[in-house]
Structures are given as C-alpha cells and as structure tokens.
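Here the complex is missing a single protein chain, while all its other protein chains stay put.
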C-alpha cells in the first residue's frame, strides 16, 4: 500500500522482530499487555473491582459493591455481550463491516415478538424461534445489500436502521405491547441460585444461562471450530486471497450479517422480558444499542479492518464495562452516575482504539 | 455547460513545432458543476412538492414551507462540514452530541449571562471548533479510523452536554436568536434567515471545494491519502481542518436549533442528528469511500429529507414513517450510484 509493488527481490525479513520469549520479565509483561487484549482487559477488570471495593470499604459508595451486587449487574451484560458478539461477526467479515441497525432490529423484532406471544398467544418457544428468524431476515437484508450489491456496510445498515426503527414504531402506532403474557415474562430476568455450589455464590440472573452463555458458546464454536468460522476469518483477513483460495466470499459475508440479525432477534426477547413490555423504541432510545455494542467489540480487541477478534475479548470487555458502570452508579447520587457512564465508555473506547493503532504498528509491523 | 469551440479532431501526433499561439483558455475547466445525481435529486424534490401541493393544499403556504426551511438549515449546515469530512474518507458520528454541547452552553449563556446575538454565536462556534479539534487531532495524529474515534467522542460530548444541563431543562431562553427564523424579524422576503445563511455558507463552501487548492486537496486525500502525501499535501493538517470546520458549523447549527424551538431546551437536543446529517450527505451523492462529493448535493439531500418528514406529517400519516422513507432514499441514492459505477467499470 505504501509503495509501488517491488519487482526486486524483497528483503527477506524487513526488521528482525524480537521473539516473544526474549527480554526481561517486565518488558515481556508489557508486550503481553499491549498485544494480548485479553491480558489487558483482565488487568483492567481487576483494577476496576479493587478500586470500587476500596471505595466501598471507605464508605464512598451509596450502596455496597459486593458480589451480590456484581452478580445482579450481570443482567445488563446479557444484551450488551450478545450484540457485541453480533458486531464481532460482521466486523470480522472485513471490508468495513459494521452493523448500525442491530438496535433497530431489537426494537422491531421485539414488537414482532410482542404480537406473536402477547397478542396472538403463540407458544413461547415458537415465538422465540420465530423472532430469531425474523431478526435473521432483517440481517439478511443487510447482508444482501452489503455482500451482493456492494453497499458500504455503514450506509446499508444506516438505511436499514432508519427503516426498521420507523417500522417498529409504526407497526403498533407507537404503543408498547404489555399484555399479561408479556408481563409474566419478567420472571425470565430474575436471578437464580446455582444448584449444588449455589449456596456459597450470589444469585445469578437467569438470562445469563438461558441466552447469553448458549450464544457465547455457539459463536465461539462457530468461529473456532467450524468451516464457516475459517471462511469468515479468511475473507476478513484478505478478501482477495480468499477468492483465489476458492472460498465463497459473498455467501460468507452475507451470512455474517444474517447471524448478527438472528442474535439481535434473540436480544429482542431478552429486552422484552426485562422491560416486561415490547417497547417500540427498545433498541434505539438514547444512544441506542448499536453504539455500545460496537464499543464493546472494539474494546474487546476486534480490528475494525476485519479478520482479528475473539469471543473472549468481547466477553471480558462486557464484564469490564458492566462492572465499571455498576460501580459508577454507586459512586454518584441521582442520575449523575448514568452520565459518568457515558464518560467512562467514551474514554475507554478512545483509549482502546488508540492502543489498537499503536500495538498494530509497533508489534506487528503493519503500516 | 460551455461548448468546445476550438475542438480539433486529434490526428494522433501533433506534427512538428508546438503551436505558436497559446490555446485560448477554455471557460470550462472543471467537470460540470452540477452532477446528474443532483439534477435527479432536484427533480425528485420538485415532484414531491408538486404532489404534496395537490395532496394537501396547506403545503404551499408560508406557514408550512417556512418551518420546513428552518428545520432544513441545521442539518444542511452541519452536512456541509460532514461532506468535507466524508470527502477526505472520514466520518463524524459525534456531531449530534456536539450540537447538544454547543446548544446547551449557548442557551445557558443567553439565559444567565444575557449574551447578545453576536457573542453568543461566536462562543457557540468556538466551542464547536474545540470539539472538532479534539476529533481532528485524535483522527489525524492517532491514526485510528474516524468512526471509532467519533463513537468514543460522541459519548464524551454527551456526558459534557448532560453535565452542563445539570439534569434540568433550560427554560426562558430569550428571543435573541429569533433573527434566525422565527417570526417576521427572522425572514427576508419570506425566507427564514437560518436557511439564507446556510445557502450562503454552502455557496462559499462549494466555491472553496471547487476552486481553491486547499479544497481540491480534500478530494485528493480521500482518493488516495498516500499518493496525496507524495504529492506534497499536508494530509494530517487537512484532515484536522475538516473536523474543525465541521465543529464550527456545528456551533452555528446549534444556534439555529435553539432558534427553531420554543424558549425551552431539553436534553434530547441534537440526539440522532448525526445520522440525519450523514443521511443527507449520502443522499446528496457524496461517496462514503471518500474522494467524491459536493455541498450542493448535501443541501438538496437535507431538503429532501426534511420535505419527506414534513410531507408525512401534513398528509396526516404517522410522523415516524418519514424515517422509513429516509432509509429507502439512502438505498436508492447509493444503489443507483453503485450500479452506475459498475456499468462504468464493465465498459
């Protein structure tokens, strides 16, 4: 990219890079922190936990920052991590992959779920499957525009963001659906005691087990163990080489958006349960759900250029943000806390992005 | 659209000596000032206006057109900056939050300090410039993709704005900004001043982008930043400037937004505006990949978006439907461009 294609035999190794095992412990640790996003996130989580616990001990917080509180806060991790994984899939697919419409899909699919379960009385599991399928359909529209027509992902998903958002509001004339079956769903978001060892541990929100963990495991398996995962990393790393290697580039990219839509559909169910109501603006109110999800993905070490990213990074980034937010909420009185959450999210994102840029240049020799 | 009067059929090789007389400088030295897409856009707007005029007789009254133009102004104005940013290959999703910061700060100064018109506008623009500078420095020198940085700064700016709001709406804003569009004082020949100012700034920006070296360099950077650097263009400074310009226009746009509302400003100000602005720019034919775009298109794009939303309301439909149309317009505008490009390449 930087110069014209060399016709002379290129230098065998441009700059001999120190191997991973060299150097004193300190610099090895530094390199690990800078290059291994997981390590950095783990350290940051510890820092956050220790900081707030110290503040708690010093009575600076409005309520105890204890394991029970941390466990309860995990309820917020469910939609955040799931949408973060959705963004992981599309960003991995490369070519400027991004999905601004996930929040709008959550709104629209939530309304659809509301109709199916709350109004038409469909069985819960059929309604959940149908809602997921509907989300996949919305994602398929994105995938079609991006992969087969060639829209820049930013534009395609901006357009569908508007469209889905508008439909979600119009579909029931701006009214939420909160019939009795929907209200009863709130029980899904309650916390439960783990069997056998649960007595020693705080109660964990049920959604973690019913939706988040399965999604995490499935996405991880897909990325790490299936041929689809291989293809996705391949097209994200080098679209042209993937074509020469005979991989179905378009189909693979299309499916990334489709799967992201399906996950958004599942999140719609979670959100409806959490609010005990299918709200037409569930995924788009305030700064919406897409922006935090993209933030989580980038913070988790997903490269916006595609081909680099891990499920574990997204999960740890979610934990970091959720527990950081939970602490901030206790550190301020009133809704000051929710404002400082914005500050924290912004600072962490800019910091992570600058770090990504720096480590890419320093440690991989890229550009 | 001048005609090539001295067109000569080229015989392959001009023989012998170069012509003694210098060829007469042609009038047309750049491609056509109005692109096909802009003409189509203009056509669509005209058709929509005619249709709306027939559908609702109230549409073509001053009471209906004037608010439309007032509402178009801030989107189009910020869109001018966004056009430049996108031409350089970047994007700025923090403008909505930046509008909020400028608007609430300026509104508070109007209420508390009783600032008069000019200082208030200047303060707002200066604040916007600083916010733009933050974006610009991080993007140009941090070498991180613009969308990530501006997602981050959007959160920061929003925090900042909410801090200034201090959990209260700003009430009793004096009528200092009425000159921008409310009431008779805000109009000349019936056209709201906010819109007039926007058109004037758009004209200046159009001229700047088209006729100055600095303006052309934005296009070069978006086309190929590396080649631009090799050609001696100071890429980082130019990129920085694009975001600062956007910031300044955000500052002015925030004043228009205050003028547009009642005497109260609440915390939803600016929310979602970044997407509306990007939609206007994209519908106007500016390529999100950089290197191509025009302010004229953005102006028309903003006008189209606002016409749709105004039309939907006046037809008595659910006002939220307008977003659906905006989405469809984005798909059509960009899709047409993609197909044209594909046809050109297949040739």
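Here the chain labels run A and B in written order, and each chain numbers its own residues starting at 1.
What we mean here is this: contacts are C-beta pairs under 8 Å (C-beta built on N, C-alpha and C of every residue); 3 or more make two chains touch, one makes a residue touch a chain.
Quick note on the criterion: contacts and distances are computed from a predicted model.
This figure omits one chain of the complex; the name its UniProt record holds, of "2-oxoglutarate ferredoxin oxidoreductase subunit alpha", "Cytochrome c", "Aminomethyltransferase" or "Sugar ABC transporter ATP-binding protein", is "Sugar ABC transporter ATP-binding protein". Listed residues B:167, B:212 or B:268: the one in touch with the omitted chain is B:212. Across A:27, A:187, A:227 or A:335, the single residue that touches the chain missing here is A:227.
Per the touch definition above, the residue from A:26, A:58, A:246 or A:334 contacting the chain not shown is A:246. Counting over the whole complex, chain A has residues 3-14, 16-17, 225-231, 233-234, 237-238, 240-248, 307-308, 364-365 touching the chain that is not drawn.
Within chain B, the residues in touch with the undisplayed chain are 4, 6-8, 10, 12-14, 18-19, 22-26, 28-31, 207, 211-213, 216-217, 219-220, 223-224, 227-228, 230-233, 291-292, 344.
To be clear about the criterion, only the chains that are shown with their structure count from here on.
We define each chain's centre as the mean of its Cα atoms; on that basis chain A and chain B are separated by 31 Å.
Contacts from chain A toward chain B in the complex involve residues 1-2, 98, 100, 145, 149-152, 154-156, 158-163, 165-167, 169-170, 173-174, 286-287, 291, 294-295, 298, 304-305, 334-336, 339-340, 342-343, 345-347, 349-350, 353-354, 356-357, 361.
Put simply, chain B touches chain A in their complex at residues 91, 138, 142-145, 147-149, 151-159, 162-163, 167, 226, 271, 275, 278-279, 282, 288-289, 318, 320-324, 326-328, 330-331, 334-335, 338, 342.
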